[in-house]
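What follows is a single structure, written as structure tokens, with notes after it.
In this view, the complex is presented without one of its protein chains, the others remaining in place.
Let's turn to chain A:
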Amino acid sequence: MKRFTWFNVTALTLGFAFLYLPMVILVIYSFNESKLVTVWAGFSTKWYGELLQNEAFLNAAWVTIKVAVFSSTLATVLGTMAAYVLVRANRFKGRTLFSGMIYAPLVMPEVITGLSLLLLFIGIGLDRGVLTIVLAHTTFAMCYVSVVVSSRLVSFDRSLEEAALDLGCSPWQAFRLVTLPIIAPAVISGWLLAFTLSLDDLVIASFTAGPSATTLPIKIFSAVRLGVSPEINALSTIMIAIVTVGVISASLISKQASLKQQRDEQAAARG
């Protein structure tokens, strides 16, 4: 029997207070009337209004979303392919190098990834802009996707796929009709992970963005360097709200999907 003691309650309370209080304070102060962020001067939503008028921020937000959608989609396709290769193709020339290149970007400091990509883009004479950020984000995000997807592929029952092939499916049909629906939750969470990584990235984007394309994190970073501002608080609050709603609904959906899959598998087993 596990004992849940006062020590446990205190540790959890203090721990979660530490994790959440700074963000709660940030959200509260985004509704502050005063320009001085540390003095409370009454409730107001005026900073949200000012934010919506700020063209530079809106443009940057648009660039960021574009980059995130393109790069995460591309990264999901490439990452799923890579995961398939990692799990299924055991022998081919250069497999060690391949798996090394999948895992290395996960531990590579962002400053180095950014620097090396910038030097490549300059070396081949590619103008820096939306395209170069997409290429950079795709490269590191596909590694995260392939790790997420391959963990699902490992636990996947191959006999289902073999059955489909025996029953006359082509390999592509077997993948589309059998494998893909089963690994879909992992593919979707891989996409979400790639999307948030791209939205969030400051360092790699700073190296690979040109003057024509500024992303939101770059914009926030240069504003924040000058100190705390109520507009940034408002912007942060919007971003926190989107993430919270997104994560909670995604986890509810995946919970339902896994329950349904369990029921289906049981029904199939009873036959």
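Criterion: a contact is a pair of C-beta atoms (placed from the backbone, for glycine too) under 8 Å apart; a residue touches a chain by one contact, two chains touch by 3 or more; residues count from 1.
Note that in this section contacts and distances are computed from a predicted model.
Looking at what's absent rather than what's present, what does UniProt name the missing chain, "Transcriptional regulator", "Bifunctional protein PyrR", "Putrescine transport system permease protein PotH" or "NADH-quinone oxidoreductase subunit H"?
Of the names offered in "Transcriptional regulator", "Bifunctional protein PyrR", "Putrescine transport system permease protein PotH" or "NADH-quinone oxidoreductase subunit H", the absent chain's UniProt record gives "Putrescine transport system permease protein PotH".
Which one touches the absent chain: A:Asn59, A:Thr196 or A:Gln261?
Residue touching the chain left out of view: A:Thr196.
Using the touch definition up top, pick the residue from A:Ala41, A:Leu58 or A:Ala104 that touches the left-out chain.
A:Ala104
Thinking of the whole complex, not just what is shown, which of A:Leu52, A:Leu180 or A:Val224 touches the missing chain?
Touching the chain that is not displayed is residue A:Val224.
Just name the one of A:Ile65, A:Met81, A:Leu131 or A:Ile182 that touches the chain not displayed here.
Of all options in A:Ile65, A:Met81, A:Leu131 or A:Ile182, contact with the hidden chain holds for A:Met81.
Mind pulling the chain A residues that touch the left-out chain?
On the chain A side, contact with the omitted chain comes from 1-5, 7-9, 11-12, 15-16, 18-20, 22-23, 25-26, 29, 37-38, 78-79, 81-82, 84-85, 89, 92, 94, 98, 101-102, 104-105, 107-112, 115-117, 119-120, 122-123, 135-136, 138-139, 142, 146, 171-172, 196, 199-200, 202-203, 217, 220-221, 224-225, 227-228, 232-233, 236, 239-240, 243-244, 246-248, 251.
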